[in-house]
Structures are given as C-alpha cells and as structure tokens.
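Every protein chain but one is kept in place in this view of the complex.
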Amino acid sequence: MFTENDKRCSLTELVGFIHDGDILAIGGGLSSREPMAALRALVRQGIKNLTLVGSAHGIDVDMLCGANVVAVSNESYVGFEQDFGMAPNYRRACESGQVQVLDSCCYTLVQQLRATISGIPFMPMRSIQGTSMMQLHPEYQIMKCPYSGEELILVPALQPDVTLIHAQYADQHGNLHIDGPLVADILFAKASKKVLVTVEKIVSHKELQNHGITLPFIYVTKLSEVSYGAHPTSCYPFYAYDRKHTAEYYRSATNAETFLTDYLLPYVFNCNQHSEYLDAVGGKQTMNLLAQWKAGKQQWQSLYE
Amino acid sequence: MFTENDKRCSLTELVGFIHDGDILAIGGGLSSREPMAALRALVRQGIKNLTLVGSAHGIDVDMLCGANVVAVSNESYVGFEQDFGMAPNYRRACESGQVQVLDSCCYTLVQQLRATISGIPFMPMRSIQGTSMMQLHPEYQIMKCPYSGEELILVPALQPDVTLIHAQYADQHGNLHIDGPLVADILFAKASKKVLVTVEKIVSHKELQNHGITLPFIYVTKLSEVSYGAHPTSCYPFYAYDRKHTAEYYRSATNAETFLTDYLLPYVFNCNQHSEYLDAVGGKQTMNLLAQWKAGKQQWQSLYE
Amino acid sequence: MNNLTDLSKCTLAEALIFQIAQTIEDGILAFHGFGSPLVQMALHFAKRTHAPNLILVAGATYGVNPTPDFLTPTSNDWAMDRGSECSLSIEELFDLAASGRMGRMFLSGLQIDRWGNMNVTQLGRDKLKLKLPGGGGGCNLSCDANRLTIWTAAHHIQASPKQKPRFRLVESCDFITNLGHRTVDNRLRQDLKLQGLGPDRLVTELGVFDFDESGHARLIKVYPDTDVDIIRSHTEFDFPVSDQLTVIELPDATMLKIMRNLDPMGVHRKEIRAQDKNRFFLLDSYDEW
Partner (left out) sequence: MNNLTDLSKCTLAEALIFQIAQTIEDGILAFHGFGSPLVQMALHFAKRTHAPNLILVAGATYGVNPTPDFLTPTSNDWAMDRGSECSLSIEELFDLAASGRMGRMFLSGLQIDRWGNMNVTQLGRDKLKLKLPGGGGGCNLSCDANRLTIWTAAHHIQASPKQKPRFRLVESCDFITNLGHRTVDNRLRQDLKLQGLGPDRLVTELGVFDFDESGHARLIKVYPDTDVDIIRSHTEFDFPVSDQLTVIELPDATMLKIMRNLDPMGVHRKEIRAQDKNRFFLLDSYDEW
C-alpha cells in the first residue's frame, strides 16, 4: 500500500527502484504501450540479471536481451509477429544459454498472478496437461481433485518484484488511467511488490477522474512523467507505433556484432536524457507524424506502408 | 454465450426464465439497485423453492421469504442495517425451518463464483478456518498445500442458475452499463447459466458506449426495460432509496399474520403491471421526490429524515 | 436534534468513536463494512486527524477516501460514496485482505467471548433460536485483516423476560462467525497460519480491553462513570485487569467539531441504547473558540 501524497520522481530515480536480479514484469504488449524509455534508462543504469515475466512481447524484451541484462525469460511470446518475425537478440540469447528459457503461457501467468493477488500459494487449472510445458516447469504440481476426482494442475503463486508500466495519464497520488487494451498490466500491478509507472501526462485528480481510474493509487510506488515514453511502440491516442524505427531496430538486431554500435550506442547509451533519444529518432517531426493517425484512415494506414 | 440480436422482452417473459428450485443470485445490495420489480413479478408468477445466494441483502430477500418462495438461504447478510435492524420475514422463515439456513460470507462467495468462472471445481482460500462456518458447510474441504505445507480451505464452484440484475442502461444486444457500486453483479453474471436484466433505460449502442460498458452482451440472456424497477431501493442517478416506503414495508413485515394483506396484496399481488405498483407507492409525486437528491445536499439529506 | 453545540462534554457515542479511532494506524488500509456508523465515524475522524494517509474503504460502496456530506442510515448509498478518490470492487477489497494488505477491520457480534470470537449468525447451538442477520464478509476478514478492532455499544446486560440476564460478553459463543484468538475447537489462532493476527482491542460502552499474550481479553480502560466491578457484573467471563488501568481519553473540542460535522442527522446514535442516550462525559479542558 503506497500512500505517499506526491509520488512523482525523475526517470532516473524511478528506475533506481529496480535492482539486479529482480523479477520484472513489463506492462503493455507487442507493439503497444511498452515502457521503452524506462527500459532504456534501466539498460543505461546497468541493472542486470533480470528475470522477465510476461505474456506477448517484442522489442522491449529483445532489446533487454541484446543489452545482456536478462538472466531468465518466463515470457509466453517474444517476437515481431508477421511484421518482422522472430526476435533476433532474444533468440541468440536463448540459444547461447545466456538467457535461461522458462517459457510460460498467458493463462498460466494469469493464474499465477491471481494466486499472489488472493494471497494463496497456488491456483488450480486444467490446461497445460499433456504438453511439454510440464517438463519445463517442475514446480507445477498435479493434484487429484477432491470434488471431481480428475487431475488438476497447480501452478505456484508468482510475485514480480517490480512491475513497470507506461500509462497515458496519472495524478500525482498515483491513480492511473490506461486507455485501450490493458494486457496484463492490472494483474501485474496488483501482484507486484512495487509498481513503477511512466506516464505521458500527469494531470489533476479531477481531470484524471474524468478520464476514469483504471488502477487506484494504492498499488503505485512511484511515477515519472515521460512524454513519448513508449516510443517506438504506440501509446494511443498520443502516437501510433513507429514502424520505421522498429524496422531499423530489427535490422540492427539481426547482427549480434554490430547491435551495440548500430543501435544501443546511438539510441540508448549515448542518450542520457529521454529528450536526446527523441531527437535521435527524429524529434518533433517524427512525433507529429505518429500523431497523424487521428487525421483519417489514409493517414493512419500510411504509417504502416 | 448469448448472441441474439434483440434480447428485449416483457417483464413477465423475463421472469419466465426462472424456474422452481433454481439457484438465484440477486444483484445489487442492501438498499441499492435491487431488481425489485422483477422479484415482485416472480412472486406473482408463483415461482417457488428458490435457493438464494448473495452477499449483503435486505428488503429483496426479506420479501421473498415473506412470500414463501425461498427454500434455502446462502446469503452472507440479510437485514436493514442500523436503519430498521433485523429482517423480520427472513428471521421468521429461518427460525421456523421454512428456509434452510446455509449462511455464507462475502469472500467465500467470491471464491466460489470465481471457480465457476475459471472452469475449475474449487478455489483455495485461507480464511474461515477455525470458525463455525466449517460445520455449516461440510462441502468445504481442507487440503495440505503441496507448496507451503499449511492447511488451506477448498470451497467448491458455485453456479447460479439465474442471476437477476437491475442496471441503469443497456442496449438491445444486452451490453450493460451499471453506474456506481457493482457489488457482486459482474461475478454473478459471469458465473451464471442465465443472466436476466431489468434496466431503467434501453438506449442505442452508441449512447451505451458513451456511458461505458460494464458487462458485455455475451453473458446476458434477456432484458426488459422497467423504469423505477429497483424501487424502493435506490437506482442513482435516477432515484434515491425510498426510506418512507421501506419503513412501511418494515412495519408490515414485523407482523407475520398481516404481511400478506398489509403489503403483499396491495403492492405485489394486486399490481399486475409494474405501473400499478408505481401508482400504489405514490406515482409521479413519489418518483419526483426521490429524484430530488440531485438538487443539493439539503434535499438529498431530507430523504432520510 | 444532532446539532450539539456544547463543546464542554461529549456523548457516549463520541467517546466510543474516539476510542475506536485510537486503534487506527496512519497509512494502512481499513474498511468499515456496513451497518456500523460508529466505525464509519471513527474512520472519517481518524482520516481527518491523526491518520491523513489512511486508505479508508467505505463498506458497501467500496469507495476509497470518500468525503460524504452526511451519513445515511444505510451504507450502500451514493451519498456515502461522494468525493471518493477511486473505487475498489468487492473481490479486490477481499483480495487485499487475503494477501495481507488490509491493515485493520472492525467487527462486532451479538455474542463476544473472552478470545474475541464473535457470533452474528444465530443464537442456539443445536437448534436455531434466533436468526441474526449474518456477518457479511466479517468471517473472512476476521481471518485475513492484519488487525481487528472489536466494538459494541451493548456490553450492559439486557433485562431478560426470563430469569437469566442476557450477556453480550459471553462465556462462549453459540456460533463463531468472526474468529478471535481461539478457534471453535479451542486451537490457538496462530497455529492456523492465518494471514491476520486477530483482535487487539475490544471497545465497549463500559470499558476498553486489549488482548494478552494468551489471546484473552484484558481490561485496560474504564469510563469516568464505570469501574472494574461494574464491568465484571456485565461480563459473563472472568477477565484480567491491566496494571496500568486508566480512564478513557476523551476527544477535545476541536475533535468534537470534526465529529459533529460528519453526521448532521445523528445516524451513529442509532447504535446507542436508549438507556445510554444521556451519558455525557465532561472534557478535561474546554478550548474556547
């Protein structure tokens, strides 16, 4: 329960709440509302050996793998869908053994988070049985149901040390408004020891209530205003997915030898401030272009062509 | 999954989906948003031997007990709080053995509904242990947790046959907007075989989306537009709790011999249409008075004096 | 009727509210349930005095930190939700308790025993003699909330139509709805590994108890107009008395003003029995204002 009146802090301070070896849950999903600015800061601040838990992710997890800050992946999917395909850094890190592969599945994750949220050691479920997932996860147990007699799978409670979320709006007390698909953000936030949030805009409580409160302040540890903090993933209604930059990312990521010089240096390590990153990716011109989705179907569609 | 395009029907038809012996979950709670018009119709239509499940209820359950249509009570609380105290018909029905008393508690109910919603035979929980609730419910089981070694309580999945909800707005496809505290309505709706809804106003889908969709249409079986359908409980923003009528109800209910003639006849059996009921309780004048809560603090407060 | 303007004395109800409020720590999440206006008052009072960072969750509406203009005689009313900062759902509130995040809950009963067990389900052991309304979520929360405050404004024995006086603080509950420190089969609470630690305070209109290491109620405070003997005569079980037995602290004039503004209709006085409506306590010092 986090009751501090004013939870605002700088991005550097925010990321300072993440420690080496933490279990980290990343909000958003695929090309949408990933807390990318915070992840870049995390890489810059040298936080390492993270265990990642999540459902469907892309550039966020791939970049962390490329920066060699991940020890274990408990994700359900890491890739670029039909857009670019497999995640290059993630693949290499898994195949080399640098990252321990403990793939999960979406509902398994949901049930494990729910166990933590309800304060119980496990949750029962039916699915997974008969698949190879059981071998990957010896911590799952089988029980004979005292009611139905059938075999059920028990999955243990999972508690992230930190959840990192990017939201559209917050007030300084930590109430959040998340617009659009929530993915697992709310479950993560309720299950985690700490919840760290970047937001496009910090507004008055009254304005936030008009937007609607998606997550009450009680779960939120600290928050930082970071406009365009999800770039190059989307954060509607502010900006769409930057497919052009993601294509550049993907090309850089395909080559292990040059990923550092081609991507991490210019876009992460050499940008001490988020504003420097924004300049590096095209500044106002790029951001205005990505806001053009609102102008109409043609303009929106043109962002993907 | 209910996909019918136009789910509207009359109140009589709606209540016709409830059968003798059903497990019935009643939405709303205490003096708020109880589906009273539907419950009066249910009594008129002679549906009997219901098993009631719920959290905190008042006049709704008490009236059903007074009309002798309840066989089992699985409620957590039935009363009139500090306003009028204990529920007279409910007490008598329980004490005479007419109603089998299987009291539950709010979180136990939540966990039992969640089991149904997740398609599992039970949910584990820690609370209840050491209390007399265990004796009242031999169906609860104790298991030794394979993770923590501690003893946990297992509560079996509970699936209502019917959930009856009163909502402020719906579209004809069955999407609902519920304004204000939800109590257990959403859990009930997701766990039930059928969901029957009365609403203050059926509006276009577009207008409903502006209000916000609280429950997707997929769970809703049928719905009926019944203005003032929660009276004498409140349905803000349309009308506040009718404390005066509730006081009259309470006085009638204290006397078992005359409850039929003093209350059930004039307000239930002799009102074949909901409009007749509204006339009986004071018609437009009463309804306008109850809408006065909006006019200011003094007018609102005066409704309770 | 409620516009008490005399700030030199407080009502019994106000003294009870003040005692309940003293158990509320700042910065915790606390829930007042429904049908408990004295607790509602204590939480709102605490939030406005010593516990500004209290996460006050309103019973029945699940609104967080509401600022109602007045108390209503029923709890699930938008009037009680006015000004809420945000809202929880029923399942969220109970999850918070089950995962150890509810700091304190407030519970009562028609029977309360020496271990702080409470009965709000039924009188009669084998056969039901009197059906009580039931405990809502109290049973769950008595196990899960970190700490419990027990209160009753009806400690005083009831004149019974039959011979035996009817005690509120009883030798043994006919049914344990809300768990105190010993279970229905006399096991220790701590052996169950429940999330919560059980009751640490029992506030009545005759005295205030804490619970000793064995989990037994122990008298720690009397009222200006009560003493140990009076309290013993209204309590079916024997109880130890603290070495530091004191007279209850009373709110000051500023505090009284805060309380009286919260409940212009005097809803909270419905919890006070007729015989106690005229119990007042003179404040030690009366600040002119």
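Order of writing sets the labels: A, B and C. Residues in every chain begin at 1.
Just so it is clear, a residue touches a chain if its C-beta (ideal position, glycine included) is under 8 Å from a C-beta of that chain, and two chains touch if they have at least 3 such contacts.
Note that this is a predicted model, so its numbers are computed, not measured.
Considering the intact complex, the chain excluded from display touches A, B. Screening A:Glu150, A:Glu207 or A:Asp279 for touch with the missing chain picks out A:Glu150. Only one of the listed residues, A:Leu30, A:Ile120 or A:Leu176, touches the absent chain: A:Leu30. Only one residue in the set B:Arg126, B:His173 or B:His274 touches the chain that does not appear here, and it is B:His173.
The residue touching the chain not shown here, chosen from A:Thr12, A:Asn49 or A:Thr131, is A:Thr131.
Contact with the chain not shown here comes from a single listed residue; of A:Val43, A:Val70, A:Val110 or A:Leu164, that residue is A:Val110. In the full complex, chain A touches the omitted chain through residues 28-32, 55-56, 58, 75-83, 86-87, 90-91, 94-95, 101, 103, 105-108, 110, 114, 125-135, 150-151, 180-184, 186-187, 234, 236-237, 240-241, 243, 293, 297, 300-301, 304-305.
Mapped onto chain B, contacts with the missing chain fall at residues 1, 3-5, 116-120, 173, 175, 190, 205, 213, 216-218.
In this text, only the chains that are shown with their structure count from here on.
Taking each chain's centre as the mean of its CA atoms, A is the chain most distant from chain B. Set side by side, the interfaces B-C and A-C show unequal numbers of C-beta pairs in contact, with more at B-C. Relative to the centroid of all protein Cα atoms, the closest per-chain Cα centroid is that of B. Separating the CA-averaged centres of chain A and chain B is a span of 40 Å.
One finds 28 Å separating the Cα centroids of chain B and chain C.
Centre-to-centre spacing of chain A and chain C amounts to 44 Å, using the average Cα coordinate of each chain.
Looking at chain B, one finds that residues 125-126, 150 touch two or more other chains. Each of the following residues of chain C touches two or more other chains: 87, 98, 144, 195.
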